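All protein chains but one are shown at their positions in the complex.
Let's look at subunit A:
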Amino acid sequence: MPTDTKRVRGPEVSQSPSLFLWKSAAKKSTASNDARVDGRQRGQVDVRSVFVRCGLISQAKGSAYIEAGNTKLICCVYGPRETERKDETDMKSGRLITDMRFAPFSCRERGSWIQGSDEKDLSLMLLESLRPGVCLHKYPRSQIEVNVMVLENDGSVLAHAVTCASMALADAGIEMYDLVLGCSIRQEGATYLIDPTFLEENGCNLASGSRENLGSLTVAFLPSLNQISGLQSDGEMGEDTLTGGVRTCIEGCFKLYPVIQQALSKAVRRKAPPSES
């Protein structure tokens, strides 16, 4: 890694203590086939309960914070403002710019400050999922910036980032066709785990029979319009499993929808000027 002259320097090489775990603590097999570690069920649409709040950052036009289990994300929206690069100004519609970052302390291994290819990939996926939901033709010659910061990564980061970003856009007063909600599942053989935690996403329960149908899937969905704006899939899954998985994710999104709507209406009421009486 090139030396970063702009930051305070530490040793050239350092290793995470998790590489040197005691052998006795290392191997821990996952629990029986029915229960997941946090008490949710396999094969059922059991999303983690979510805490959402809008309008936390005073400097941003709109902001939202989401907490699902241990996954914590914050998103800020700035704009519409003048495009920075004049040659990219679009006369007919606005531009949406997304930036997704992980805090160095958000994952088990410390991440670096310099943006890696993972972050750029996720930012692009976030952009593709959000763009169909925003009425960009109403903001010609301007750009809207969406910045997401992951404070703690405990699984299904992209799905929650999509939800958080669309709440922040709504909080900023940007016109949208519909909210974009995200949901992800991890398929393991015959059963699926909805809204997986970090260990579930990266772990591999080989005890569940054959190695086929092992993968994960993230769907970004517009509930009122019943349209899918983003789909990201990893691993190998059969055609039926994949379509079943998409349907499950859509169900998960519908479960989240009332919570998000309530949080947004609370935020709007808080912002509204007191009524004359």
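Keep in mind that, in the parts below, a residue touches a chain if its C-beta (ideal position, glycine included) is under 8 Å from a C-beta of that chain, and two chains touch if they have at least 3 such contacts; residues count from 1.
Convention: contacts and distances are computed from a predicted model.
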The complex's invisible chain, by UniProt name, from "Calcineurin B homologous protein 2", "Myotubularin", "Coatomer subunit zeta" or "Ribosomal RNA-processing protein 43"
"Ribosomal RNA-processing protein 43"
Which candidate, A:Asp46, A:Glu128, A:Glu152 or A:Glu251, sits in contact with the chain we can't see?
A:Glu152
Among A:Val8, A:Met91 or A:Ala272, contact with the omitted chain is made only by A:Val8
With respect to the chain omitted from the figure, which of A:Gln44, A:Asn70 or A:Thr243 is a touching residue?
A:Asn70
For the chain that got dropped from the picture, name the residues of subunit A it touches.
6-11, 13-18, 20-22, 25, 56-60, 70, 72, 74-76, 78, 81, 99, 101, 103-108, 110, 113, 145, 147-149, 151-154
